[in-house]
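As you look at this complex, bear in mind that one protein chain is not there, while each of the others sits in place.
And now, chain A:
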């Protein structure tokens, strides 16, 4: 059972890297209809299971955005992360990998380091709010994995991000 969950999550992570659709979990193997309204804050009748990574991704909000060349968390980012903290505290079976990203306006190595700064900002915030360090790790993709591909600020703004990817607990 445990193994099955893990495999499912791997597929979900792959789906994240392969598509940019906000509803990308809809077609995934995660069962979105398993439960409704079992935890606080969602609309009655919602299709999402609040304990599912899909719920985390779509409803809690899996990403925060950053200003140009910055890694400080905006008030909006903190609000999103507070939601992530609540979800992670409730769903302690899950771990998370925080992926840091940069827009294309920068050189490759620097953007890798900048993405790490952003991911680390998120990780430090989550830890400060009580998530154990051993449930979290981060990785930077620099400018290698844009989700928006235009060369304008409207796209850059969405690419300067840190995304919290929920994974099955590997550390136990």
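Keep this in mind: contacts are C-beta pairs under 8 Å (C-beta built on N, C-alpha and C of every residue); 3 or more make two chains touch, one makes a residue touch a chain; residues count from 1.
Operating definition for what follows: contacts and distances are computed from a predicted model.
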| note | The chain not rendered here carries, per UniProt and among "Tol-Pal system protein TolB", "Protease", "Spore germination protein KB" or "Amino acid/amide ABC transporter membrane protein 1 (HAAT family)", the name "Tol-Pal system protein TolB"
| said: Which candidate, A:64, A:88 or A:114, sits in contact with the chain we can't see? | reply: A:114
| said: In the complete complex, the non-displayed chain touches which residues of chain A? | reply: 18, 20, 71, 104-110, 112-114, 116-117, 120-121, 124, 137, 139-141, 144-151
